[in-house]
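In this view, the complex is presented without one of its protein chains, the others remaining in place.
== subunit A ==
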Amino acid sequence: MPKTLAEKVYDAHVVRSAAGEPDLLYIDLHLVHEVTSPQAFDGLRAAGRTVRHPELTMATEDHNVPTLEILKPIADPVSRAQVEALRKNAAEFGIRLAPMGDRDQGIVHVIGPQLGLTQPGTTIVCGDSHTSTHGAFGALAFGIGTSEVEHVLATQTLPQYRPKQMAVTVDGELPEGVSSKDVILAVIAEIGTNGAAGHVIEYRGSAIEALSMEARMTICNMSIEAGARAGLIAPDETTFEFLRGRPHAPQGADWDAAVEYWRTLRTDEGAVFDTEVVLDAASLTPFVTWGTNPGQGLPIAESVPDPAAIADEGERRAAEQALAYMGLTPGTPLREIEVDTVFLGSCTNGRIEDLRIAAELLRGKHIDPDTRMLVVPGSVGVKLQAEAEGLDRVFTEAGAEWRGAGCSMCLGMNPDQLKPGERSASTSNRNFQGRQGKGGRTHLVSPSVAAATALTGRLTAPADLADAPVPATV
């Protein structure tokens, strides 16, 4: 029977299947960070269990870490205790840890691909919903809770129910200045914030195939914002070239064997998807969110919507609550919304390509004097690469702050936070109430919109800039 890509990966990992029970799925790689793991390690200790496969487990410090003075002890005692708990647990259970200051440290979803640990056809889990990022390599990768973290540590498996299959097809060519972030924001606006519940999404079509690995990761990363269990893209030459030579990628004859297998990881002709969504790449424009969930987004040329025009009572109430929180008036053009802060970073858009795109727009210019811009590389590796290319100087000469690696203002578990009432344009993944700091207001944007917004102090597409190579048409 023809199978989808996700079904192939799933089936290849079924350890045990029995009627009336969930399948037992083998996990190839378990990524661990400080926030969702301490209670899981405590559970192991309490039950006298060990980590079954420390060599299939990799830990890093990312959520809590400060992005300034990173070689000093963490000032916040609660954050420090959590990071220290991870260090103690990693040492006790024999797990490799990339701590603050280590060359391999960074956001867990940035370092997996960077080290070549993220490989096609594997199953990857982490106690973090953005684990879907790794699906860009054709891996089945999903976020889990702490009880499941404990389960994987103990058994290297997870009980799972077979997910439904959704195809999101994007054909055609993306217009200049439109990025994969705009694609995924448009997809989420189309599907809704939990519209893909129960599904794995496969992104396909010529526009997806044309994307770099970094851009594919941005799309798969936000699958969870549409409620999907996971999101993935079939591996191809772009994938193989990205992986070749990375520290943990197969080498020599192993590489050949791996690539031979990876080439089979495509949805078969005639495979059936439970749900299909189709987007025309050429029709997409820079997208920004106006509300308090990632599905509440619109093309930047539009205006803040009027809740009164929404027929469904639940959605109307949600829009009213969102606008009240965001301090926005219906009918205001999105381009007139002024921001205090621009955040460039996160597991969504904190990779080298994202920094290059933003730096190109900022080169030789200065950001708006009333706007602060934080640039937070996704990993130490990204930071060093950017510095080797001189991007750090482009950012600092433009008036932006160049920081250490971590999750930072994406979720404000470290000191990088919005103050009550402050408004950001953020390349991260969630615009939930208070996400970036109590009372903070978030507009999700692409790296190029972030950079253009930093220059003007209000939501701006790159094409809106006076010296844009392609002027605005809308």
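The criterion applied here is as follows: contacts are C-beta pairs under 8 Å (C-beta built on N, C-alpha and C of every residue); 3 or more make two chains touch, one makes a residue touch a chain; residues count from 1.
Note that contacts and distances are computed from a predicted model.
When the listed names "Xylose transport system permease protein XylH", "Paraquat-inducible protein A", "ABC transporter ATP-binding protein" or "3-isopropylmalate dehydratase small subunit" are checked against UniProt, the chain not shown comes out as "3-isopropylmalate dehydratase small subunit".
The chain not shown here is touched by just one of A:Asn293, A:Thr348, A:Ser428 or A:Ser446, and that residue is A:Asn293.
Within the complete assembly, A:Pro250 is the residue of A:Gly172, A:Pro250 or A:Gly399 that touches the hidden chain.
The residue from A:Glu7, A:Glu61 or A:Asp128 that touches the chain not shown here is A:Asp128. Seen from subunit A, the chain kept out of the figure touches residues 15-16, 20-22, 24, 26, 28-29, 35-36, 38-39, 42, 47, 49, 54-58, 63-64, 76, 78-79, 81-82, 85, 94-96, 115-119, 122, 127-129, 131, 143-148, 150-151, 154-157, 159, 161, 192-194, 197-198, 224-225, 227, 229, 245-251, 254-255, 257-258, 261, 293, 295, 314-315, 317-318, 321, 411-413, 430, 432-435, 438.
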